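All protein chains but one are shown at their positions in the complex.
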Amino acid sequence: MWAVSVLAFVIIQLPPGDYITTYIAQMSGSGSFVSAQEAEALRQQYGLDQPLYVQYLRWMAMILQGNFGMALEYSRPVAEVIGDRLWLTMVVSVAAIVFTWLVALPIGIYSAVRQYSLGDYIATFVGFIGLAVPSFMLALILMYLGFTLFNANIGGLFSDELAEAPWGLAKLWDLTKHLPLPALILGLAGTAQLIRIMRANLLDELGKPYVVTARARGLPESRVILKYPVRVALNPFASTIGYLLPYVVSGSIIVSLVLSLPTVGPLLLKALIAQDMFLAGTIVLLLGVMTVIGTFLSDLLLLWIDPRIRFEGKQ
Amino acid sequence: MGGLGVGSSVRLLDVKGLRKFFPIRKGFLKREVGQVRAVDDVSFHVEKGETLSLVGESGCGKTTTARCILRAITPTSGQTLFRGQDGSVVDVASLPKSQLRPLRRQMQMIFQDPFSSLNPRRTLFDIVAEPLVANEVGTRQERVDRVAELLRLVGLRPEYMRRYPHAFSGGQRQRIGIARALALNPSLIVADEPVSALDVSVQAQILNLMLRLQAQLDLTYLFVAHDLSVVKHVSDRVAVMYVGKIVEMAETQRLFTAPRHPYTEALLSAVPKPDPRLRAHRIVLEGEVADAANPPSGCYFHPRCRYAVDACRQETPRLEEIEPGHFVSCHRARELTLRGVGQ
Amino acid sequence: MWWRFRKHRVAMVSTVVVFLFYLVVICADFLAYSTPLASEAQRSLLPPQPIHWFDGGRLRPHVYGLAGRRDPVTFKRVYTPDPEKKILVRFFARGFEYHLFGLIPTNRHFIGVEGAPAEETLFVLGTDEQGRDVWSRLMYGTQTSLTIGLVGVALSLILGVLLGGISGLYGGVMDTIIQRVIEILRSIPTIPLWMGLAAALPNEWTTMQIYFAITLIISLVGWTELARVVRGRFLSLREEDFVMAAELAGCGQMRIIFTHLVPSFLSHIIAATTLAIPAMIISETSLSFLGLGLRPPAISWGVLLQQAQNVQALAISPWLLIPSIPVIIVILAFNFMGDGLRDAADPYGH
Partner (left out) sequence: MVDPVTDSRAAPILSVRDLKTHFFQDEGTVRAVDGASFDVPRRKTLGIVGESGCGKSVTARSILRIVERPGRIVGGSILLRRDAGNGRAGEVDLAGLDPAGYEMRQIRGGDIGLIFQEPMTSFSPVHTVGNQIIETIQLHQNVSVEAARLKATEMLHLVGIPKPERRLDEYAFQLSGGLRQRAMIAMALSCGPRILIADEPTTALDVTTQAQILDLLRHLQDREGMTIILITHNLGVVAEMCDEVVVMYLGRVVEQGPVDAIFHAPKHPYTQALLRSIPSIHATVRTELPTIAGSIPHPYNRPSGCPFHPRCPDFMPGTCDRSEPSLRPVEDGPGVSCFLYHPA
């Protein structure tokens, strides 16, 4: 966690110059002139003149108090700028993960049980495509198809008329309608990967004696498969949640840009280019924290579903 | 430790107070929470030209002992005095790693698993010649000749030299392993369960080969095994291990016919005899082998021993020579009459 | 390993595809017929001109000339092919000067039109907004994108094998430190990490500098996977009996590493490397697509696709999406090839 915060800070500090430089450039671009004194005053105001470690400590101290600083470009508190977008990022990511699981699990099981069947080959091939097509490209292609075939703009999370509307049932329903497509685009690569993991895990497990034993006890085949090897194969599967979350979240940045989804992605890109350090730093930090949480969750899940880990050391 | 009473014999290997403890690490910080006493104060010696077998059930420390002697792993404490071919005696256990190399030529190992012990990517020649190459022995042609000679010695055709191990059966692979072990004319061969992974009919072939080579090349074997029938076929003397300690050691015949330790008795009785007319009443031990990380008090065997008395629960017995050449670690060794197996 | 790989038909086909793509990389200048930067506002967003192979029953490849006029309603230029105006396409035609393989100066190109006026020229895949020829740019983009993958993987490989090897071989404190570093690097979402690093590149850097900086950045994450593979193989191989046998035979540490350990996991490394290349290509493409990677005037697939970023542009000129086809094909081919290699590398696999 600590390492993540340092790294986030380092990353946002890496760009040469700071926001003020950009600001000055913008100002001169629009014809006004910012004097050196003014720039210095601005730097002082935001503490940008301090040595790096002081800046870092001040930043951390602020965050610990729940203050994420000001988004310089927007002249609004970071928390406010990020607010809704973060929430929507989560919604989109979770939707993508749910999609991934719903699709990957059954297909993975089918592929393993009917190894080398036509369905297995199709699943494997689709999986490969899913892996090979970068999500932003998939988004582009789908957008294009949507536009030419249905003459519909499939981007965004809300219909135009509801985008600025306050939250309500209608807007929620609107969101639900718009959600499947980004979820599909974001989830496809992960789905492909999970199908392969599930298939490989399950194939390993299918030959184990306990499966034969279960069969020898007279269990129906569906129960033999679903109760035993699938259950065991789920364990390594669960540990993938940890990296699935950050994977999806970071994937959402590019996809959001293409589909113009109101998530933190485009915001981060703009902030990075404008060197808005509080905003970018907060976003990177939050993403890092999400990763850590994801890893932690998958560890917990693993602990819950795998008694071997639960009882380790208790003997 | 007393001598064996056989005056003219030469001690090739003398192991004194060998110990190997493995730390048990647990949790996030890998803290050491205990120790597995895999080998706990083991002393024995091997004479030149003989076969000493270490027998015991899984986890008794016999393999660890063998690997400590070869310095494949470094023992926690103790001495393993080895008499080199030039007559000098060195302590292998305390030798710095850099000085082990000349010694390695004199002690070699035969492995249990004929599959994982041969590198699948190298030819028979590469495998068998490896010790020669590593020790810079001979020219290339001399190595080829030597490998051919070795292959013939173990009953393989020299023409197979260019093949890879996957073309061979388990028994043939074990022969390759033996050829590799013999490449540098070692005096001591440590054989770790050399036949337990093989089929019955092949076991006999390998055992015969080992006996023949011993006579032919004046080899000394330290034979590690769990199968008492196999042990009886190859050894001069047998040491029985239980939870990291030697509980009994004697000449093979004496140990099998007149064991003095209750564990040896139970072990012998538990071996299924391939003769339906001998379905004797077996001694079935209760319970499980003690945990080497948390052994019981006193004699480690007492919870399963049907002769146990109070002393066994409190005092740890020492390995004593109760008759010439017969060492037993049991408080009641002198008073009990135990059942062995007949001829 | 080779014969097992050959049994894998898809992987073999993929290998051929990959090979062909790298042939394009080597011969990009030859295959292109106009300099990638030649722009002409007059010819912006021309649609692709399909090559007609036969003319009156004879093999006479030609394209139709395009007649442009401005739509009175939308004020956009609309081009219609004019079947009457046949522009002959020649093989090994003369064009701009270049050095073949960087050595042989020549001006011959695979195809081209010779000596035609400016408006009668060839745009097999159309042009972009600035009127640059998409086909020629695609050739150069292929060159950049595919070499960036290779260079990136080479860097990752060096880092990964070195650090993974140290980690697996020596263990102890070094292992712990390297493992922690890997964990931290992996726990950071990659795209923000790249974005942060890429945004840090100074604007005034030259194309070459940025090229290498981007390769460095994308290999920064790539090496962790390779290091893990190397370390894992080292650890599992160290447990094999044949390694102990070699040690007992008196082999030195170096001999054990190079005659026993390395050959045993070399195939795994090759497979892992093959699988890492497509990831690198995707990374570069994504970053450039975002405008954080290579920047014009450099040309890569990502840069090319950047023009296809908005739907309106796409709807009018869908050929801008064409560069995504080679991306998908190459990545698929690499994946199949890597998969085949991985299957073939595992001596104990079914």
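To keep things simple, chains are lettered A, B and C as they appear, and every chain counts its residues starting from 1.
Basically, a residue touches a chain if its C-beta (ideal position, glycine included) is under 8 Å from a C-beta of that chain, and two chains touch if they have at least 3 such contacts.
All figures in this text were calculated on a predicted structure; none of them were measured in a lab.
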item	value
Chains shown that the absent chain touches, full complex	A, B
Of B:15, B:52, B:92 or B:266, the one touching the omitted chain in the full complex	B:266
Residue of B:226, B:313 or B:339 in touch with the missing chain, whole complex considered	B:226
Among A:122, A:216 or A:300, the residue in touch with the chain that has been omitted	A:216
Residues from chain A at the interface with the omitted partner, ascending	207-210, 212-221, 227-228, 231-232, 235, 305-308, 311, 315
Those residues of chain B which, in the complete complex, touch the missing chain	51, 57-58, 169, 171-172, 199-205, 207-208, 211-212, 226-230, 232-236, 252-253, 256, 266-279, 282-285, 288-289, 341-343
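Throughout what follows, only the chains that are shown with their structure count from here on.
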item	value
Between A-C and B-C, the pair with more C-beta contacts	A-C
CA centroid of chain B to CA centroid of chain C, Å	58
Where chain A and chain C are represented by their mean Cα positions, the distance between them in whole Å	25
Chain A residues counted as touching two or more neighbouring chains	none
Sequence positions of chain B contacting 2 or more other chains	none
Chain B residues within the chain C interface of the complex	70, 72, 101, 104-105, 107-109, 111-113, 116-122, 130-131, 134-135, 177, 180, 183-184
Chain C contact footprint on chain A (complex, rising order)	3-4, 7, 11-12, 14-16, 128-129, 131-134, 136-137, 140-141, 143-144, 147-148, 153, 155, 243, 246-247, 249-251, 253-254, 257-258, 268-269, 272-273, 275, 280, 283-284, 287-288, 290-292, 295
Chain C residues touching chain B - in the complex, by the definition given at the top	240-242, 244-252, 255, 259-260, 263-264, 347
